[in-house]
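Shown here: the complex without one of its protein chains, the others still in place.
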Amino acid sequence: MLDHILSILIFFPALAGVMGFMINKESMRAYGVSVAFIEFALSLWLWFAFDNNISGMQFMEHLPLIPSFGINYILGVDGISLFIIILAAFFTMIGIASLTDTKDVKNMIITLLFLQMTMIGVFSALDGIVFYVFWELSLVPMLYIIGAWGGPLRIYASVKFFLYTFAGSLVMLVGMLFMAYFFYQATGVWSFAILDWYRLILPESFQLWLFAAFFVGFAIKVPMFPFHTWLPYAHGQAPTIGSVILAAILLKMGTYAFIRFSLPLFPDASVYFMYPIAVISIIMIIYTAMVAYAQKDVKQVVAYSSVSHMGVIILGTFALNVEGISGSVFLMIAHGVVSGALFLLVGVIYDRRHTKLMSEFGGLAHVMPKYATIFGIMMMASVGMPLTINFVGEFLSLLGFYQQSHILTLLAGIAIVVGAIYMLSAYKKMFFGEVTKEENRNLPDVNKRELIALIPLVLITIWLGIYPKPVLGPINNSVESVVQLMHNKATSEEAKMRIPNVSGVVISKTATKEAH
Amino acid sequence: MELYLYIALFAPLVSSMFSALFTNTPKKQFVGIVASLLIFTAFGSSTILLSHILGGGDIVHVEMMTWMATGNLYIPFGFVVDQVSVTMMMVVTLVSTIVHIYSIGYMDHDKGFNRFFAWLSAFVFSMMILVMSDNFAGLFIGWEGVGLCSWGLIGFWFHKEVATWAANEAFIMNRIADLAMLIGIFLVYWNTGSLQYDIAFPAMATLDPSTLTWMGIFLFIGAMGKSAQFPLHTWLADAMEGPTPVSALIHAATMVTAGVYLVIRSNELYDLIPNVGLFIASLGAFVALFAASMALVNRDMKRIIAYSTLSQLGYMFVAAGLGAYWVALFHLMAHAFFKALLFLGAGNVMHAMHDELDPFKMGGLYKKMKWTAIMMTIASIALAGIFPLAGFFSKDAILEAAFVEHHFIIYSVILFTAGLTAFYSFRLVAMIFHGEERYKLFGIDPHEAYKFMLVGMSPLLILAIIAGALKGTYFEMITGLLPNTEYHLHSELTYWIMTIGTQVFVALAIMYAYKKYAFSPVSVPDGTSKMENSFMYKLLLNQYYIPYAYEEYIVKPYNELSAALWKVDQNVVDASVDGIANIFYKTGENTRHMQSGNLSTMLKWMVAGTVALLSLAVVFGLAARYSGEIRTILSGLGV
Amino acid sequence: MEIGLNHYLVLSTILFAIGLVGIMRRKNLLLLFFATEILLNAVNIAFAAISHYYGDLTGQMFAFFVIAIAASELAVGLGLLIVWYKRHGNIDLDTMTSMRG
Partner (left out) sequence: MLSPVNVSLESLNLITLAPMLIPIVGALLILVIDIIKGGLDKTLYVVLSILFLALDFGALLDAAGVFTKDGIVLGVFNVMLIDGLAILSQFIIVATSMLFIPLALTNKRFHEFSYPEFFALFLFMIAGFQFMVASDNLILIFVGLETASLALYTLIAMHNRDKSFEAAVKYFTMGALAAGFYSFGSMVFYALTGSIEINQIATILAANGYVDIGFVLVGVVFLLASFAFKLSIVPFHTWTPDVYEGSSAAMAGYMSIVPKIAAFVVAMRLFEFLIHSNVVWLEVVLYAFVVITMTAANMWALVQTDVKRMLAYSSISHAGFVMAAILIGTTQSNSALFLYWILFSFTNLGSFSMLWISRQKQLPGYQKTDHSFEKFSGMIKTSPMAAIVMAIFMLSLAGLPPFALFWGKIYMISSAVTSGYTVLALIMALNSAIAGYYYIKLIVYMFMKDPIESNIDNNGELYVANATTALKTIIGFAIIATIFAFLAIDPLLEFVTSFVYNSGY
């Protein structure tokens, strides 16, 4: 079974989704939770069976799909994708468990299960086209979730989300076709397999164009400035569950793809574009943080904060060294957990008050102390408090990039200041002060169902903040091999210099570290 | 010994978590007691560790577990108990034990009693991490941790707008400094390859001075934030919105001295870059004077003490900057004792006066609160540096250091400040405890604090008196780690002149304060007197207009810029995306009339298309036919 | 003057152009059909002439097929025209605009 565990992980939710049509409406939630739980348990099993000492792909599956055109069904995970897969399974479970909106709950759960299939598919696909299939397919359930359960502007938001991302990924598709064609020219065989592409060394001028093509697709998904404007709408209109999944998992597709595709395929172009992208990241960080500060709607604050954090992730990715990339992968998970939790928290108050305007709240810490505590923990995690999950990622990302540029890191580091500004002021507006609105006086505190969803997140936030090693270790191994690959493939002098050679040195070091 | 290390470190954490269990329940007396006991356990362990170190034992160095490891980076949770950290541990655990006990009484009637202890113990834990860590990353954990707890405690009474505002201000301003600190840490990592003190510092010796300078500057900016040095000082005075025990523990005794600790800890670095050291010392001297001057006219009891703290931190930085690290640490310790005492005393007064803070509304409280009055007076004497109390020994050493190092400007500045210190301290004491009983006008009936609070404070009282006597022992111990820079004046005579001169100067200042505020009727400032209208007075009262300037030139523009950027986001960035989409839609809308539904028009379109193709063909055919000629003409034209 | 192939071709082209103009100008369905007939027959002239010029029969065959097709086309066309006339009482193109946009 382990040989096909990835396929099972991908298609089990889909199958369960189809079967879900037969389930009675009242039992649907129980069904959804059980399916998601099984899926999560399977993903944990995947982790359990995962060999931490192997830096390459594991649990590979290979099935010919369209061999004459080089499209094959290839799956595999390494340290980079493993945890995002687990996170996806985890959040689907949490999301279904915490569903409060009972309108059309059956459709919602079936959609979520399909969404889960696409998410896990994206992160385990090792074939360009299979990756693309899941990448695109993930738009559809999200479109439906936002469009059917969202706020007043939901249709605009969902269509915008769909078309924007769709347009971007089409450009990426052209890039992939080019990539396959270059591979064909070099070897005489069509192939979309990523691992095949890794072996292909392209001249720098080609790399630049292909990098740009892939960049458009990824940047919109991430979303990077100035392609980010769909995100506030999507988040603003989406129901809680939609925002949670969107922020926790879907955005990670873009950043993950940078590491899976852009860096190893185009090392020279990555170096070439490092500074421009770093500048974009910095703009993302500071600009969106300021915009977040100007928001009146707490969900928008969290939404813009997502963009801001994604900036740090991108920056870490383009540090092009092990520290930075490991940090950015870790930050993907961290941001997933934290922003997912924050959206859940916003959902909690929205369920009670049906508004997300901060001016409607104030003094909530008096009436909902538990809620305030959990929100506070998550807020602090979001601003990168050490010993929370976010700090590890942010610290490593910035640390990594510092090797490339001091001044840009300093500017990017402003993230920790501006991040604190918008988060603290939002928290102050919501929770501090006297209770001014009559409606707020008797709000019930978080209930059991919500706690079931939130407590695990709090625990993860702190556990991985204190002891990130179980996650960081596998990530590190895989990232090292990615960086080594980039170093070996780089053709220009500058790239060779910028991308460190990690072979040999590190292995002995880790050995001594273990001996401590 | 490792066991004691872990007890000292984790007892506060246990305390915090224990108290946190009860945050949402009504007040429980035992929470405070258990918390105090646990902190006391930490204190006991620290004492055992101290005696171990004093007894010449080895430095205790443990590595608990890996924290972050990736690439070449390896950061463990490592803790070290050496001479410096054990001193800090003693200060921290001692003061916090007392503050915990004191708080049981002080927070007696507060709804958030249990929550308070959770935060307070969490703070102690963070502070312990800060001082015990054996690497910069661990230090940073503690650094941010104390910032977080400080945020939680300043804003403890979160229903008060000013309190939460001050909490956020403190956090954000510290964050600015933390950024610099982070950059400093990155610099250390990429240049020395490690963040462990015992690897990084030795490696620095070989680095190029400009790198070291940058390192030193960035780390010091980090220190400036925590220690509220100019220009990041405004948060400290505002932080006084928190409960008074918090001010005593965090904003006087421990957290604000973290910056000093960092400089002391990095002495090997700062020794390599004396220029930065001189800058630190100069800034310290400036802040000492600057803060003292603001304390002169302030009308808020706690703020006065806060400015005095600021001023004393300046002293510490003078010492640390000049390389007299042990002196700095000694002053830090002594200051912790008497300043905590002073704050706790102020807390008693506040309680008695129903949270009134204006000393002009007090006076003559001595009769009602004898013990408090005595404690505060002694603390003030210690602060002023009168022989033989703690402050004398530490402050004198700083003055000497400045003098011996021939930094006479710094010397005279801090000497002058010493006079100011004495004046404003006793201005406060005099106005609170002596003179007319102005509080009667407000119908307040003051009462002395609980006994156990006073008893709890007494160790501080004793230490404020006798700490000077420990100087010798301390010196022997600490020089095992810190550079042994003893300052001896060349001539005995100069030493005596200086010492006595200083004492006389300070004593005069005290007498002046008493004369003005205790023995003559106090004129309550009402904006009419000539002095109050003088420029200097207004300048000082408004804290040099710095908070105003920050508000006007940083906060407001930031708000406006944020709002403007939001507009940009919607009306430019987003609108351009929608615009592109609309181009297609609008074009479709505008050209759909081509499909008029009229057959005649349709046929015309077909014919038109054909004709267009035909004319294109003709053009192309002609061009192909006469391509030779065209080329000749074009070349003739120089194309 | 001897009449050569080019003359036929020019004639054919002119007729074709006339047909095109007719197609564009006529609003009466019946007259429109006439115009299409002119169009096709213009081509027929050319085919016949070219066929003669090359001396093979292909062109003439083509012309025959064109004639046949034109005839059947007209049959269908007239059928449609009659139905339309029955339903609407006119055969004016401008009334045929129920679908647009």
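Order of writing sets the labels: A, B and C. Residues in every chain begin at 1.
Note that a residue touches a chain if its C-beta (ideal position, glycine included) is under 8 Å from a C-beta of that chain, and two chains touch if they have at least 3 such contacts.
Since the structure is predicted, the reported quantities are computational estimates derived from the model, not experimental observations.
Enquirer: Can you list the shown chains that the omitted chain is in contact with?
Expert: So, spelled out: the chain left out of view touches A, B, C.
Enquirer: Hey, which of A:L173, A:V244 or A:V338 is the one touching the hidden chain?
Expert: Only one listed residue reaches the unshown chain, and that is A:L173.
Enquirer: Suppose we count only contacts with the excluded chain; which residues of subunit B make the list?
Expert: Subunit B touches the missing chain through residues 581, 584-585, 587-589, 591-592, 594-595, 597, 599, 601-603, 605-610, 613-614, 616-618, 620-622, 624-625.
Enquirer: Which residues does subunit C use to touch the chain missing from this display?
Expert: On the side of subunit C, residues 9, 12, 16, 19, 23, 29, 32-33, 36, 39-40, 42-43, 46-47, 50, 54, 56, 58-59, 61-62, 65-66, 69, 72-73, 76-77, 79-81, 83-84, 87, 96, 98-101 touch the unshown chain.
Enquirer: Just checking the interface: what residues of subunit A touch the absent partner chain?
Expert: That gives, for subunit A, the contact residues 21, 64-69, 104, 107, 129, 132-133, 136-137, 139-140, 143-144, 147-148, 154-155, 158-159, 162-163, 166-167, 170-171, 173-174, 177-178, 180-181, 184.
Rule of thumb we're sticking to: only the chains that are shown with their structure count from here on.
Enquirer: Using CA atom means as chain centres, which chain is nearest the centre of all the protein shown?
Expert: Central chain is A.
Enquirer: Approximately how many whole Å separate the CA-defined centres of subunit A and subunit C?
Expert: The answer is 66 Å.
Enquirer: Subunit A to subunit B: how many Å between their CA centres?
Expert: For subunit A versus subunit B, the centre distance works out to 35 Å.
Enquirer: Touching at least two other chains at once: which residues of subunit C meet that condition?
Expert: Nothing qualifies.
Enquirer: Where on subunit A does subunit B make contact in their complex?
Expert: For subunit A paired with subunit B, touching residues are 163-164, 225-230, 232, 287, 290-291, 293-295, 321-323, 326-327, 363, 365-366, 369-370, 373, 380, 383, 385-387, 391-392, 395-396, 398-400, 402-403, 406, 409-410, 413-414, 416-417, 420-421, 424-425, 428, 431-434, 466-469, 472-473, 475-476, 479-480, 502, 505-506, 509-510, 513, 516.
Enquirer: Which residues of subunit B touch subunit C in their complex?
Expert: Checking each residue of subunit B against subunit C gives 592-593, 595-600, 603-604, 607.
Enquirer: Where on subunit C does subunit B make contact in their complex?
Expert: Counting only subunit C, the residues touching subunit B are 20, 23-24, 26-27, 93-94, 96-101.
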